[in-house]
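To start, I am sharing the structure in question, which I have written as C-alpha cells.
Of the protein chains in this complex, one is absent; all others appear in place.
When the chains are written out, they are named A and B in that same order, and each has its own residue count from 1.
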Amino acid sequence: MRMKVEEIAKIVNGKVIGDNNVVITGISGIKEAKEGDLTFIANRKYLSLLKSTKASAVIVSPDINNTGNATLIQVENPSLAFAKIVSLVGPEPIKFAPGIHPTAIIGENVSLGKGVSIQPYAVIEDGVEIGDETVIGAGVYVGHYTKIGKKCLIYPHVVIRERIKIGDRVIIHSGTVIGGDGFGFATVKGVHHKIPQIGTVEIGNDVEIGSNVTIDRARFDKTYIGNGVKIDNLVQIAHNVYIGDNTIVVAQVGISGSTVIGKNVIIAGQAGIIGHITIGDNAIIGGKAGVTKDVPPNVHVTGFPAREKWQDMRVHAYLRKQPELIEKIKKLEDRIKRLEERLERLNENKAKND
Amino acid sequence: MRMKVEEIAKIVNGKVIGDNNVVITGISGIKEAKEGDLTFIANRKYLSLLKSTKASAVIVSPDINNTGNATLIQVENPSLAFAKIVSLVGPEPIKFAPGIHPTAIIGENVSLGKGVSIQPYAVIEDGVEIGDETVIGAGVYVGHYTKIGKKCLIYPHVVIRERIKIGDRVIIHSGTVIGGDGFGFATVKGVHHKIPQIGTVEIGNDVEIGSNVTIDRARFDKTYIGNGVKIDNLVQIAHNVYIGDNTIVVAQVGISGSTVIGKNVIIAGQAGIIGHITIGDNAIIGGKAGVTKDVPPNVHVTGFPAREKWQDMRVHAYLRKQPELIEKIKKLEDRIKRLEERLERLNENKAKND
Partner (left out) sequence: MRMKVEEIAKIVNGKVIGDNNVVITGISGIKEAKEGDLTFIANRKYLSLLKSTKASAVIVSPDINNTGNATLIQVENPSLAFAKIVSLVGPEPIKFAPGIHPTAIIGENVSLGKGVSIQPYAVIEDGVEIGDETVIGAGVYVGHYTKIGKKCLIYPHVVIRERIKIGDRVIIHSGTVIGGDGFGFATVKGVHHKIPQIGTVEIGNDVEIGSNVTIDRARFDKTYIGNGVKIDNLVQIAHNVYIGDNTIVVAQVGISGSTVIGKNVIIAGQAGIIGHITIGDNAIIGGKAGVTKDVPPNVHVTGFPAREKWQDMRVHAYLRKQPELIEKIKKLEDRIKRLEERLERLNENKAKND
C-alpha cells in the first residue's frame, strides 16, 4: 500500500486537517499503529489515544480536530470509511468460481441459480433451491427442500437441515448448524419422550451468522431470524425464537425457546435469556446477564437476575458499601450501650436522691 | 390437515369437553393459535391463556374443564398426546434409504447390521461395528473400533473418535464431537505436557445429543452417559464425567472432569459444574448456576456460588431490601443523636438543679 492522505480523503469523501501529502503505507489499530499507518477512532472514549498514536493519519468524526501529530481525515462515519479503505488495500478476498465441483453431490429436482458455486464434497439433497451467485463451501450439507437466496456465502462445513428458508446475501460461517431438532420432550414417569419438531427455520436477508452457532428448528411453525441480524460465534438459538430486524447477538449467548426479541436489540456476550419472554425493541442486554423476565423497549439490563442497569449498579455499590455499613452498625451499638449506661446511672442517682 | 375433534380424541384416547364436531385444520402453540388450530397446555401456569386463545381445540389434563371458547380434549399427558397428533399431521420426516453410498469409505473389518444407511462422504474406519437400521449421515466420521448400536440416527458432520461405544436408538445432531481428548496436562516449570487420554466414552440407549456438543474421552476408564439422557446444543462434558439415567442437560452447560451426576437430574442452560463433585438424583441445577460443591439428591440449587434455591432467593431479597436497610440505619442514627442530646440536657438541668 502506498497512498497520499489526499487520495484517501477523496475516496471516503473526507476533509483533511493537516498535511495532505503524508504518504500512507499501512493500516492498523490506533494502539498498534506505526509511522506510515492509517488508523481511525470510532468512539470518543479512545480520543486520548490520538495524542500518543504513532499513526501518520487518523480517520475521525467531524467534531474531532485536535491533531496531536497525526493528520486527520474527518468523515461522517469513521468505522465505515476505514472499512472502505481496508477493503481496497487488503489482500484480495478469496473468490470461488461459479460452477459445480465434480465431487459435489446434487439430488433430484434441485434448482440452481446463475453463477452458483458448489465446492468439493458439498451434498445438496433433493428439492433444494439455491439463488444466483450463491457460494456453497466445501463439505456443506443442504437438506431436502431447503431454499437459499441469492449472493449468499456459506462457508465450509455448515449444515443446513431440511425445509429451511434462507434469504439473500446471507453469510454463514463454518461449523454452524441450522435446523437441528428443538429440545423438547414429554416426560412420563421419569422417561423423556421426544416431541417431534416439525417446524422450520426462516432467516431473512443480509444476516451474518458466526462459526459453530446452533439455530434449532421450531416445534411447529418457525424459528425466525429477521433481516440484517448479526450473530457471533457459538450462539444458541432455541426452537421458536423470534429475532427482530438488525438485532446483534454477541458470542456464546443463549436464547431459550419461544422467546421474542425485538428490533435493533444488542445482546452482549455470554448472556442467557429464558424462554417464553419478550425483549423490546432497542433494548440492551449486558454481557453475562441472565434475563428472567420481559425487558421493555429501550431499556438496558445487566446482571443476574437482570435488572435495569442503574439498579444493578446500585446493588453493586451497596455491596461495596457493606463493610462501611457494618462498621456503622457497630458504632450505633456502642452509642446505644453508652446511652443505656447513662440512663441507668441517672436512675440510680434519682433512686438515691429520692 | 382436516380432522374432527372426535377423531383426534380417539387417536389420543381423550375425553371431549365441548363440541365433538369442530373441524381442526392446523396445529400451533397456544399463543400463536388461530381459528381451526389444535393446541395444548402442558403446564397449569398457562391456564390463563385458555380464555384468550383463538385455537378451536385444546388438549388439556383431566383436571382442566373450564372451556373458554375452545373445545377441550382431556388426556393423561397433554404434551405426549399433542406430540402424537403433530407427528401424524406434520410433514413426512426425511428418510434415508438403507444402503452404502458409493462415496462412503468403509475400512477393514467393519461390521454393518441389516438395513444400515451410510450417506455420502461418510468415513468409517477399521474395526467399526454398526447395528441394524442405523443411519450414518453425510460426512460423518466414525473412528477405529467404535461400536454404534441399532436404530441410531447420526446427523451429518458428527465426529465420533476411536473406541467409543454408543447404545441403541441414540440420536446425535450435526457438528457434535464424541471422544475428543480430555483436557489434561502435567505442568513442569510452566510448560504443559500432554497427559494421554487413553479412556473412552460410553453412551447408553435412547440418548439424544444436540448440535455442536463436545463429550471428551476419559483419561482412563470412561466418560459415561446413562440411558435416556437428553443433551441440548453446545454442551461441554469433560473427561471422566458420569451422567445417570434420564438426566436432562440444557444448552451451553459445562460439566468439569470426573464429576458424577445422578439420575433424573435437570441442569438448566449455561450452568457450570466444577470437577470432582457429586450431584444427587433428582437434583435441579438452575440456569446459569455455578455449582462449586456437592448437591444432595432432590435439592434445587441456583445462583453462583450455587445455594439451595430458597437461600439464593433470600440473598436476592436482602439485596432488594438494602436501600430500606440503609434508610433504617440512618433513622436509627438520628434517634440516637436525639436521645444523646436529651440526656445531655437532662444532665445539664440536673447539674443546675443540684
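In this text, a residue touches a chain if its C-beta (ideal position, glycine included) is under 8 Å from a C-beta of that chain, and two chains touch if they have at least 3 such contacts.
On a predicted model such as this, the values are computed, not experimentally measured, just so you know.
Visitor: For the chain that's not shown, point to the residue among A:Ile64, A:Val191 or A:Leu346 touching it.
Guide: A:Leu346
Visitor: For the chain that got dropped from the picture, name the residues of chain B it touches.
Guide: 103, 105, 121, 123, 125, 139, 141, 143-144, 157, 159, 161-163, 175-177, 180-181, 183, 185-188, 190-196, 198, 212, 214, 216, 219-221, 234, 236, 238, 240, 252, 254, 256, 258, 270, 272, 274, 290, 304-305, 314-315, 318-319, 321, 325, 328-329, 332, 335-336, 339, 342-343, 346, 349
Visitor: Can you list where chain A touches the absent chain?
Guide: 27-29, 32, 42, 77, 79-80, 82-83, 86-87, 90-91, 93-94, 103, 119-121, 137-139, 155-157, 171, 173-175, 208, 210-212, 228, 230, 232-234, 246, 248, 250-252, 264, 269-270, 287-288, 304, 316, 319, 322-323, 325-326, 329, 332-333, 336, 339-340, 343, 346-347, 350
Going forward, only the chains that are shown with their structure count from here on.
Visitor: Would you mind pulling out the distance in Å between where the CA atoms of chain A average out and where those of chain B do?
Guide: 24
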